[in-house]
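Here's the structure, in structure tokens; my notes come after.
Missing here is one protein chain; the remaining ones are kept as they sit in the complex.
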Amino acid sequence: MVFSTKNMDLAAPKTKGFWMSVFGRLAKNKLAMTSLFIIVTLTLMCIFVPMLSSVSYDKTDWGQILQTPSGEHFFGTDSLGRDLFVRCFIGGRITFEIAFAAAFVVLLVGIFYGATAGYVGGKLDTIMMRLVDVLYGIPFLFFCILLITLFGNSMALSFVAIAAISWLDMSRIVRGQTLSIKHKEYVEAALISGVSNFKIITRHVIPNLLGVVIVYAALTVPNMIVLSAVLSFFGLGVTEPMTSWGLLISDGAQNMDAWWLLLFPAGLMIITLLSFAFLANGLRDALDPR
Amino acid sequence: MTNNKTSILEVKNLKVEFKVQDGKVKAVNGLSFKIYDGEIVGIVGESGSGKSQTMLAVMGLLAGNGTTSGSVKFMGNELVGLSSSKLNKIRGDKIAMVFQDPMTSLNPYLKISSQMTEVLILHKKMSYKEALAESIKMLETVKIPDAKNRIHLYPHEFSGGMRQRVMIAMMLLTRPKLLIADEPTTALDVTVQAQILELLRDIRQEFGMSIIFITHDMGVVANLCDRVNVMYGGGLMETANINEIFENAQHPYTKALLDSIPSIDQEVDKLRTIPGEPPNLLQLPDGCPFQARCDKVSDKCQTDIPLQKISNRHIVKCTLELGSMI
Partner (left out) sequence: MLKFAIKRILVSVPTLLAIITLVFFLVHITPGNPFDGERALSPEALKSLMEQYRLDLPIWQQYLLYLNDLIHGNFGISMKYLGQSINGLLFPDNMGGFWVTLRISLYTMIVAVPIGILFGAYAGLHKNSWFDKIVVAGNIFFTAVPTMVTGPLAVLILAVTLRLFPAGGWGDGDFMHLFLPVSVLIFAYAPTIAFVTRGSVIDVLSSNYIRTARAKGLPTKSILFKHAIRPTLLPVISLLGPMFAGVLVGAVVTEQIFTLPGIGVLTTNAATNRDYNMIMAITILGSTLTIIFNIIVDILYMVLDPKIKQ
């Protein structure tokens, strides 16, 4: 992707002052702050709209089929007479849940894998990175579909499958950063003076990875949103009557006469994806000013 | 030795500015100097003194956000404001420039032969064959062994010192009247550095061109130059013949620079450095740019600084009473 983290030199010693200035720079970035605000608002709405709404997301109403948006149904209703506003936000909730959970697993696996390979080095590093190369050769989406068909189509499993193969980039980036941190003078000095490996990893390596990880997290979440949505187009992932943005868009795409069925979930998804893109951009600029 | 010769380059009130996010960087501020036929002039100063930007401005090679004002006359022709197609008839032909970093200044994707011959084909309307023969001859002049075969190699197949020789040869092809060398030896190790300096001296003998040699190293200047311009904060501080500078420097900054040359004759416990930092080019003080670091500073330094003539060729820009500080 274009928001590359490759050229960032984030391997310099980080102090409290550094993070203060990062926050300062981020707070000055209007686009990034607006994006953050939108993400937080949408997240809150995904939690509370379905909770507080008088109708349930799966309540069918045969007298209210395919109603255009109105004061009663803000986003209109679908072909089963269900309220699209509520469905959009329950779908958003599922989408965010999958995306955040998958992103969390991706970061965890990626950091652990990359840091181990980079820090231990030698043969282990070669073998581990060779495996990453092999996995890179498999078209991501097909492999994902294969895993889901194998292990059954459930939400939990689909996110495990997504996460299981999305950590490759993360592990490469972390490995690179770890290697460069490992060869910084202050780490070599610590090693020579007998500081334990564990302490070096917790005191120097991990805090210095934080910058990369934060930026990458902001990039991973939208990627996971897209991937889980794409899977809906292949009939995988979340199933009715539960829904997700991908499923709503897929439904909307088959029901073009009712434009609102497509426009609202698609709009929400665009806003979310752009917000994450701008946030990631802002975070990268704040962490690596030039 | 260079007295009574005609000047080939005349820079008058040159200003170079760069627009950046936080305002304007004033890299060169009203600089004036002359270069005479056949002399080697050193331009000395710390990084940020504007010495490289002055020369890039002369060549019309400033980065996209830079603007030049004032006057640069080369052999009577005004260069400032000249269209790049007209400038292209002069640069590379009458004026040539050698850059600091030989590792990146040659195009890594083109063979040396291609990079050299294009100069002659363009400016001297030679055929490729003639141009190739001439290029090989020039490589031999700068002492590249086996030039006949090596000309068909890529830059990465040469060492740093050899690349700088190639660069110099490439710039000499058209026998320019003026060669600008922007720290050509800084990136090289000391023995190679000495060879390149010797090469430049030989070339001047052979081709009779003027050379402007930009450096921050007073020692190199002593070795090579006839005359020195000392620059600081985008302005000229002092100019004099080489012997005059070493024997009778007047400006506190020149003296400080001289004090920072290691010498085998004198026993010193510690090399002197100039305290403080180079000036912030975004916010230059009124008056002398060196005032913040000068040990002879006075109130007068914040006003317009007078040019003081010690002799015809020795000019100092300072408020101090001259001769008083020896």
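When the chains are written out, they are named A and B in that same order, and each has its own residue count from 1.
The rule is short, and it goes like this: a contact is a pair of C-beta atoms (placed from the backbone, for glycine too) under 8 Å apart; a residue touches a chain by one contact, two chains touch by 3 or more.
Computed from a prediction, not measured in an experiment: that's the story for all the values here.
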Chains in view touching the one left out: A, B
Contact with the hidden chain (one of A:52, A:150 or A:192): A:150
Touch with the omitted chain, as defined above, among B:10, B:101, B:130 or B:259: B:101
Contacting the left-out chain in the complete assembly, out of B:5, B:24 or B:89: B:89
Positions on subunit A where the hidden chain makes contact: 1-3, 133-134, 137-143, 145-151, 222, 226, 229-230, 233-236, 246, 249-250, 252-253, 256-257, 259, 262-263, 266, 269-270, 273-274, 276-278, 281
Missing-chain contacts mapped onto subunit B: 59, 61, 63-64, 84-85, 87-93, 96-97, 99, 101, 104-110, 114, 118-119, 122-123, 154, 156, 167, 170-171
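Convention: only the chains that are shown with their structure count from here on.
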Euclidean distance of C-alpha centroids - subunit A vs subunit B, Å: 53
